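The other protein chains are all here in position, but one chain of the complex has been omitted.
What follows is chain A.
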Amino acid sequence: MSDAPVLRMESVRKTFGGSVVLRDVDLEVAPHTVTALIGASGSGKSTLLRCANLLEDIDDGAIWLDGEEITDPRVDQDAVRRRIGVVFQAYNLFPHMTVLENITLAPRRVHGVPRAKAEAHARELLERLGLVAKADEYPDRLSGGQQQRVAIVRALAVRPRLLLLDEVTAALDPELVGEVLGVVRDLKADGMTMVLATHEMGFAREVADQVCFLDGGVVLERGTAEQVFGDPQQERTRRFLRRIVEAGRL
(Lines give C-alpha, C1' and ligand atoms only; values in the text may rest on other atoms or scores of the structure.)
Protein backbone atom coordinates (compact mmCIF):
# COMPACT_ATOMS: atom_id res chain seq x y z
CA MET A 1 0.00 0.00 0.00
CA SER A 2 3.00 2.24 -0.24
CA ASP A 3 2.51 2.62 -4.00
CA ALA A 4 1.61 5.99 -5.48
CA PRO A 5 -2.15 6.57 -5.12
CA VAL A 6 -4.44 5.77 -8.05
CA LEU A 7 -6.75 8.62 -7.12
CA ARG A 8 -5.86 11.70 -5.15
CA MET A 9 -8.07 14.65 -4.29
CA GLU A 10 -6.87 17.83 -2.70
CA SER A 11 -9.05 20.58 -1.25
CA VAL A 12 -11.90 19.78 -3.62
CA ARG A 13 -14.78 22.22 -3.45
CA LYS A 14 -18.06 21.85 -5.30
CA THR A 15 -21.15 24.02 -5.12
CA PHE A 16 -24.55 23.71 -6.73
CA GLY A 17 -26.15 27.12 -7.01
CA GLY A 18 -25.47 28.64 -3.60
CA SER A 19 -25.06 25.48 -1.56
CA VAL A 20 -21.65 23.96 -0.87
CA VAL A 21 -21.79 20.23 -1.55
CA LEU A 22 -18.11 19.40 -1.08
CA ARG A 23 -15.83 21.49 1.12
CA ASP A 24 -12.06 21.01 1.24
CA VAL A 25 -12.21 17.29 0.51
CA ASP A 26 -8.89 15.42 0.55
CA LEU A 27 -8.74 11.78 -0.43
CA GLU A 28 -6.08 9.25 -1.34
CA VAL A 29 -6.87 5.85 -2.82
CA ALA A 30 -3.97 3.39 -2.97
CA PRO A 31 -3.82 0.76 -5.70
CA HIS A 32 -5.76 -2.46 -5.06
CA THR A 33 -7.62 -1.00 -2.12
CA VAL A 34 -11.28 -0.37 -1.45
CA THR A 35 -12.45 2.97 -0.09
CA ALA A 36 -15.97 3.22 1.30
CA LEU A 37 -17.73 6.57 1.51
CA ILE A 38 -20.42 6.55 4.16
CA GLY A 39 -22.72 9.26 5.43
CA ALA A 40 -26.31 10.40 5.32
CA SER A 41 -28.12 11.14 2.06
CA GLY A 42 -27.02 14.51 0.75
CA SER A 43 -23.66 14.38 2.52
CA GLY A 44 -21.83 14.58 -0.82
CA LYS A 45 -20.86 10.94 -1.46
CA SER A 46 -22.35 10.72 -4.94
CA THR A 47 -21.11 14.18 -5.89
CA LEU A 48 -17.60 13.18 -4.89
CA LEU A 49 -17.76 10.20 -7.23
CA ARG A 50 -19.20 12.28 -10.06
CA CYS A 51 -16.39 14.81 -9.62
CA ALA A 52 -13.78 12.04 -9.70
CA ASN A 53 -15.18 10.93 -13.05
CA LEU A 54 -15.39 14.51 -14.34
CA LEU A 55 -19.17 14.23 -14.76
CA GLU A 56 -19.18 17.39 -12.60
CA ASP A 57 -16.70 20.26 -12.83
CA ILE A 58 -15.18 21.12 -9.47
CA ASP A 59 -15.03 24.72 -8.26
CA ASP A 60 -11.66 24.53 -6.56
CA GLY A 61 -8.94 22.08 -5.62
CA ALA A 62 -7.48 19.38 -7.81
CA ILE A 63 -7.85 15.68 -8.62
CA TRP A 64 -5.09 13.37 -9.83
CA LEU A 65 -5.46 10.01 -11.53
CA ASP A 66 -2.24 7.99 -11.54
CA GLY A 67 -0.28 11.15 -10.87
CA GLU A 68 -1.85 13.13 -13.74
CA GLU A 69 -3.93 16.12 -12.80
CA ILE A 70 -7.28 15.45 -14.47
CA THR A 71 -8.94 18.67 -13.34
CA ASP A 72 -6.57 20.66 -15.54
CA PRO A 73 -8.89 22.16 -18.18
CA ARG A 74 -6.36 21.23 -20.88
CA VAL A 75 -6.81 17.54 -20.15
CA ASP A 76 -8.87 15.39 -22.56
CA GLN A 77 -11.83 14.48 -20.36
CA ASP A 78 -12.97 11.62 -22.58
CA ALA A 79 -9.55 10.02 -22.27
CA VAL A 80 -9.72 10.31 -18.48
CA ARG A 81 -13.18 8.73 -18.31
CA ARG A 82 -11.95 5.78 -20.33
CA ARG A 83 -9.69 4.87 -17.41
CA ILE A 84 -12.46 5.04 -14.80
CA GLY A 85 -15.42 2.69 -14.61
CA VAL A 86 -18.65 3.85 -13.01
CA VAL A 87 -21.62 1.85 -11.74
CA PHE A 88 -24.73 3.88 -10.97
CA GLN A 89 -27.46 3.40 -8.40
CA ALA A 90 -30.11 3.18 -11.13
CA TYR A 91 -27.98 0.85 -13.34
CA ASN A 92 -28.42 3.18 -16.35
CA LEU A 93 -28.23 0.34 -18.83
CA PHE A 94 -29.11 1.32 -22.40
CA PRO A 95 -32.66 -0.03 -22.86
CA HIS A 96 -32.45 -0.25 -26.66
CA MET A 97 -29.44 -2.55 -26.61
CA THR A 98 -29.08 -6.17 -25.57
CA VAL A 99 -26.88 -7.06 -22.61
CA LEU A 100 -24.04 -7.94 -24.97
CA GLU A 101 -24.42 -4.69 -26.92
CA ASN A 102 -24.45 -2.70 -23.69
CA ILE A 103 -21.18 -4.28 -22.66
CA THR A 104 -19.38 -4.12 -26.00
CA LEU A 105 -20.40 -0.56 -26.93
CA ALA A 106 -17.47 1.19 -25.28
CA PRO A 107 -14.79 -1.40 -26.13
CA ARG A 108 -15.83 -1.30 -29.77
CA ARG A 109 -16.57 2.39 -30.28
CA VAL A 110 -14.07 3.92 -27.88
CA HIS A 111 -11.21 1.45 -27.80
CA GLY A 112 -11.58 0.11 -31.33
CA VAL A 113 -11.70 -3.54 -30.23
CA PRO A 114 -12.98 -5.75 -33.07
CA ARG A 115 -16.51 -6.98 -32.53
CA ALA A 116 -15.67 -10.67 -32.17
CA LYS A 117 -12.97 -9.98 -29.61
CA ALA A 118 -15.14 -7.56 -27.63
CA GLU A 119 -18.00 -10.08 -27.54
CA ALA A 120 -15.70 -12.91 -26.47
CA HIS A 121 -14.39 -10.78 -23.61
CA ALA A 122 -17.94 -9.74 -22.65
CA ARG A 123 -19.13 -13.35 -22.59
CA GLU A 124 -16.15 -14.31 -20.48
CA LEU A 125 -17.05 -11.62 -17.93
CA LEU A 126 -20.73 -12.59 -18.02
CA GLU A 127 -19.76 -16.22 -17.52
CA ARG A 128 -17.89 -15.29 -14.36
CA LEU A 129 -20.97 -13.53 -12.99
CA GLY A 130 -23.28 -16.34 -14.06
CA LEU A 131 -25.11 -14.16 -16.56
CA VAL A 132 -24.00 -15.60 -19.87
CA ALA A 133 -27.50 -16.95 -20.56
CA LYS A 134 -28.78 -13.37 -20.52
CA ALA A 135 -26.32 -12.09 -23.14
CA ASP A 136 -28.95 -11.56 -25.83
CA GLU A 137 -31.75 -10.32 -23.58
CA TYR A 138 -32.80 -6.71 -23.30
CA PRO A 139 -32.25 -5.09 -19.89
CA ASP A 140 -35.97 -4.82 -19.13
CA ARG A 141 -36.21 -8.63 -19.07
CA LEU A 142 -33.71 -8.83 -16.21
CA SER A 143 -34.19 -8.51 -12.47
CA GLY A 144 -32.69 -5.50 -10.70
CA GLY A 145 -29.82 -7.56 -9.33
CA GLN A 146 -29.06 -8.97 -12.78
CA GLN A 147 -29.21 -5.51 -14.34
CA GLN A 148 -26.80 -4.14 -11.78
CA ARG A 149 -24.38 -7.01 -12.35
CA VAL A 150 -24.56 -6.34 -16.09
CA ALA A 151 -23.79 -2.69 -15.33
CA ILE A 152 -20.73 -3.82 -13.40
CA VAL A 153 -19.62 -5.99 -16.32
CA ARG A 154 -20.16 -3.04 -18.66
CA ALA A 155 -17.90 -0.89 -16.51
CA LEU A 156 -15.27 -3.63 -16.30
CA ALA A 157 -15.26 -4.35 -20.03
CA VAL A 158 -13.01 -1.36 -20.72
CA ARG A 159 -10.49 -2.64 -18.15
CA PRO A 160 -10.62 0.48 -15.99
CA ARG A 161 -7.86 1.53 -13.63
CA LEU A 162 -10.40 2.53 -11.01
CA LEU A 163 -14.00 1.55 -10.39
CA LEU A 164 -16.49 3.95 -8.83
CA LEU A 165 -19.64 2.42 -7.37
CA ASP A 166 -22.44 4.81 -6.47
CA GLU A 167 -24.84 3.14 -4.01
CA VAL A 168 -25.10 0.17 -6.31
CA THR A 169 -27.48 -1.74 -4.05
CA ALA A 170 -29.74 1.14 -3.01
CA ALA A 171 -32.35 0.43 -5.70
CA LEU A 172 -32.45 -3.32 -5.14
CA ASP A 173 -34.87 -5.53 -3.26
CA PRO A 174 -33.23 -6.88 -0.11
CA GLU A 175 -32.91 -10.43 -1.42
CA LEU A 176 -31.02 -9.18 -4.50
CA VAL A 177 -28.46 -7.08 -2.59
CA GLY A 178 -26.33 -10.11 -1.78
CA GLU A 179 -25.65 -11.11 -5.38
CA VAL A 180 -24.33 -7.66 -6.23
CA LEU A 181 -22.22 -7.36 -3.10
CA GLY A 182 -20.77 -10.79 -3.87
CA VAL A 183 -19.50 -9.43 -7.17
CA VAL A 184 -17.85 -6.47 -5.47
CA ARG A 185 -16.21 -8.87 -3.01
CA ASP A 186 -14.80 -10.90 -5.91
CA LEU A 187 -13.49 -7.76 -7.59
CA LYS A 188 -11.64 -6.86 -4.41
CA ALA A 189 -10.08 -10.31 -4.39
CA ASP A 190 -8.96 -9.68 -7.98
CA GLY A 191 -7.20 -6.53 -6.83
CA MET A 192 -9.52 -3.95 -8.42
CA THR A 193 -9.13 -0.46 -6.97
CA MET A 194 -12.57 0.78 -5.96
CA VAL A 195 -14.31 3.70 -4.34
CA LEU A 196 -17.85 3.00 -3.26
CA ALA A 197 -20.54 5.16 -1.79
CA THR A 198 -22.77 2.91 0.25
CA HIS A 199 -25.46 2.57 2.87
CA GLU A 200 -24.54 -1.08 3.49
CA MET A 201 -22.49 -0.55 6.63
CA GLY A 202 -21.88 -4.20 7.33
CA PHE A 203 -20.51 -4.60 3.83
CA ALA A 204 -18.38 -1.46 4.06
CA ARG A 205 -16.92 -2.73 7.30
CA GLU A 206 -16.11 -6.06 5.68
CA VAL A 207 -14.51 -5.01 2.38
CA ALA A 208 -13.18 -1.49 2.89
CA ASP A 209 -9.51 -0.82 3.56
CA GLN A 210 -10.38 2.80 4.13
CA VAL A 211 -13.63 4.31 5.35
CA CYS A 212 -14.50 8.00 5.00
CA PHE A 213 -17.46 9.47 6.85
CA LEU A 214 -18.87 12.45 5.00
CA ASP A 215 -21.04 14.99 6.72
CA GLY A 216 -22.25 18.18 5.08
CA GLY A 217 -19.70 17.89 2.30
CA VAL A 218 -16.74 17.44 4.64
CA VAL A 219 -14.76 14.26 5.30
CA LEU A 220 -15.35 14.36 9.03
CA GLU A 221 -13.62 11.14 9.90
CA ARG A 222 -11.46 8.63 8.08
CA GLY A 223 -9.49 5.53 8.92
CA THR A 224 -9.59 1.79 8.63
CA ALA A 225 -12.95 0.12 8.91
CA GLU A 226 -12.07 -0.98 12.42
CA GLN A 227 -11.21 2.57 13.49
CA VAL A 228 -14.29 4.25 12.04
CA PHE A 229 -16.84 1.59 12.95
CA GLY A 230 -15.18 0.32 16.11
CA ASP A 231 -13.94 3.51 17.70
CA PRO A 232 -15.34 6.62 16.02
CA GLN A 233 -13.69 9.80 17.27
CA GLN A 234 -16.31 12.33 16.19
CA GLU A 235 -19.61 12.81 17.95
CA ARG A 236 -21.43 13.11 14.61
CA THR A 237 -19.97 9.82 13.37
CA ARG A 238 -21.10 8.12 16.56
CA ARG A 239 -24.58 9.55 16.16
CA PHE A 240 -24.78 8.47 12.49
CA LEU A 241 -23.64 4.93 13.30
CA ARG A 242 -26.04 4.74 16.22
CA ARG A 243 -28.95 5.61 13.92
CA ILE A 244 -27.81 2.94 11.48
CA VAL A 245 -27.65 0.36 14.26
CA GLU A 246 -31.10 1.35 15.46
CA ALA A 247 -32.41 0.90 11.93
CA GLY A 248 -31.01 -2.61 12.03
CA ARG A 249 -28.55 -2.03 9.20
CA LEU A 250 -25.32 -2.87 11.05
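As a working rule, a residue touches a chain if its C-beta (ideal position, glycine included) is under 8 Å from a C-beta of that chain, and two chains touch if they have at least 3 such contacts; residues count from 1.
One rule holds for everything that comes next: contacts and distances are computed from a predicted model.
Q: What does the UniProt entry say the missing chain is called, choosing from "ABC transporter permease", "Quaternary amine transport ATP-binding protein", "Cation/acetate symporter" or "succinate dehydrogenase"?
A: "ABC transporter permease"
Q: For the chain not shown, which residue from A:K45, A:R81 or A:H121 touches it across the whole complex?
A: A:R81
Q: Thinking of the whole complex, not just what is shown, which of A:G17, A:P73 or A:P95 touches the missing chain?
A: Final answer for the missing-chain contact: A:P95.
Q: For the chain left off this view, which of A:G39, A:P139, A:G217 or A:P232 is in contact with it?
A: A:P139
Q: Under the stated touch rule, tell me which residues of chain A contact the chain that is not displayed.
A: Residue positions of chain A that touch the missing chain: 53, 55, 78-79, 81-82, 84-86, 88, 90, 92-96, 105-106, 109-111, 138-140, 154-155, 158.
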